[in-house]
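One protein chain omitted, others in place.
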Amino acid sequence: MEQLLFWCDLIGIVVFAFSGVLAAGHKQMDLFGAVVLACVTATGGGTLRDMILNVPVFWLQDTHYLWLASATGVVSFYLIRYLQVPMRLLKIADAMGLAVFVVIGTQKVLGLGHSAAIAIVMGVMTGTFGGLIRDLLAGDIPLLLRREIYATAALSGAAALVLLDASGTLPGEIVVAIAILVTLSIRLAALRWNLSAPIARFGNHG
Amino acid sequence: MEQLLFWCDLIGIVVFAFSGVLAAGHKQMDLFGAVVLACVTATGGGTLRDMILNVPVFWLQDTHYLWLASATGVVSFYLIRYLQVPMRLLKIADAMGLAVFVVIGTQKVLGLGHSAAIAIVMGVMTGTFGGLIRDLLAGDIPLLLRREIYATAALSGAAALVLLDASGTLPGEIVVAIAILVTLSIRLAALRWNLSAPIARFGNHG
Partner (left out) sequence: MEQLLFWCDLIGIVVFAFSGVLAAGHKQMDLFGAVVLACVTATGGGTLRDMILNVPVFWLQDTHYLWLASATGVVSFYLIRYLQVPMRLLKIADAMGLAVFVVIGTQKVLGLGHSAAIAIVMGVMTGTFGGLIRDLLAGDIPLLLRREIYATAALSGAAALVLLDASGTLPGEIVVAIAILVTLSIRLAALRWNLSAPIARFGNHG
């Protein structure tokens, strides 16, 4: 289980850092701006989670996360010069990061003994906050707030983890894997078929 | 007093969550995006206050705040379909949330034994930060930074509370009520008559 979460964490760092560089590429930022955006995207969600929970921030404890995010940033910076990279790739990398970080965040908060409601909220925050800062800093409308089943996918994955964990019938690794797949498949399905949840509307459509 | 602050807190959560859904409606976000924006607006100010003061974040201690913000978000989402909702309603809901949260924030920080200056700063932060994030996320110019006597109203209410509290002549409940009314009436008067404070200008008007 430790092992599984560790690898998921690394994957989340890498794909979110990559999505940060893609966003930097769309705005033609320079190398160090891109690396900063990569690091912020990769670590933002977990940083806010740990600050709110008042536990030590994860990358202060283990510097490998920062090295991995920076290295991914530098490599991606040169890599994207040899790629045709549409906006869709940014959304897919973001979806993978979202899926693993929502589930890791929810799992970590459950493990600290918090209630299911808090675990779900903190899980959604862990998964969505890094991408939210990325979009804010790059001057884009946050993916989180577009009509693309983003918050819905995160909520579903966190809720799946909490429910399966409470039922106690499946081993922890399977529960984590299912919750990641739930988030990822809802989000990718929404991207593939342009699904959307009900939209906020005023009476005068104003 | 406890009772009064408790009810003010609930009112603040509800009106700020409502203002978040109104902002989501202007951007035609989907249901879960709107609920996220409602929760962030309702809890953002108090969350930052508690993180800076290094005390436990209020909604980790008592989950009712999150349930209330989420429920208000969902109900408002469907409610606004039956309403003609101009931007002005968002500003009025925001003014009510501002007034109660500035005063609650200032009161809480005074109660923790901080100086009057810190209490005023943290009170203004508690009242304004949720709306600030709402406006940033929705891609609007923050109300806080427009020429509409917003920061001024918040500062006045926090200062009124600190001064009346220090004079010690009135009972706590009355002091809180006066400070809320000071903030609310300054802000609503500014909205009603388009008042503004002095504007920052360069010598070359550039």
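Going in written order, the chains are labelled A and B, and every chain counts its residues from 1.
Going forward, a contact is a pair of C-beta atoms (placed from the backbone, for glycine too) under 8 Å apart; a residue touches a chain by one contact, two chains touch by 3 or more.
All values derive from a computational prediction rather than experimental measurement.
> Touching the left-out chain: which of A:P56, A:G111 or A:G203?
Selected residue, touching the omitted chain: A:P56.
> Using the definition of touch stated at the top, determine which of A:I11, A:A117, A:L136 or A:L195 touches the missing chain.
A:L136
> Can you tell me which of B:L4, B:I52 or B:L89 touches the chain that was removed from the display?
Candidates B:L4, B:I52 or B:L89; residue touching the omitted chain: B:I52.
> Which residues does subunit A use to touch the chain missing from this display?
Listed in rising order, the touching residues are 21, 24-25, 27-37, 39, 47, 51, 54, 56-57, 60, 63, 66-67, 77, 80-86, 136-139.
> Tell me which stretches of subunit B touch the chain missing from the display.
51-54, 114-115, 117-118, 121, 124, 128, 132, 136, 141-142, 144-152, 155, 196-204, 206
By our rule, only the chains that are shown with their structure count from here on.
> Using just the Cα atoms, superpose subunit A onto subunit B and tell me the rotation angle to the nearest 5°.
So the angle, rounded to a multiple of 5, is 120 degrees.
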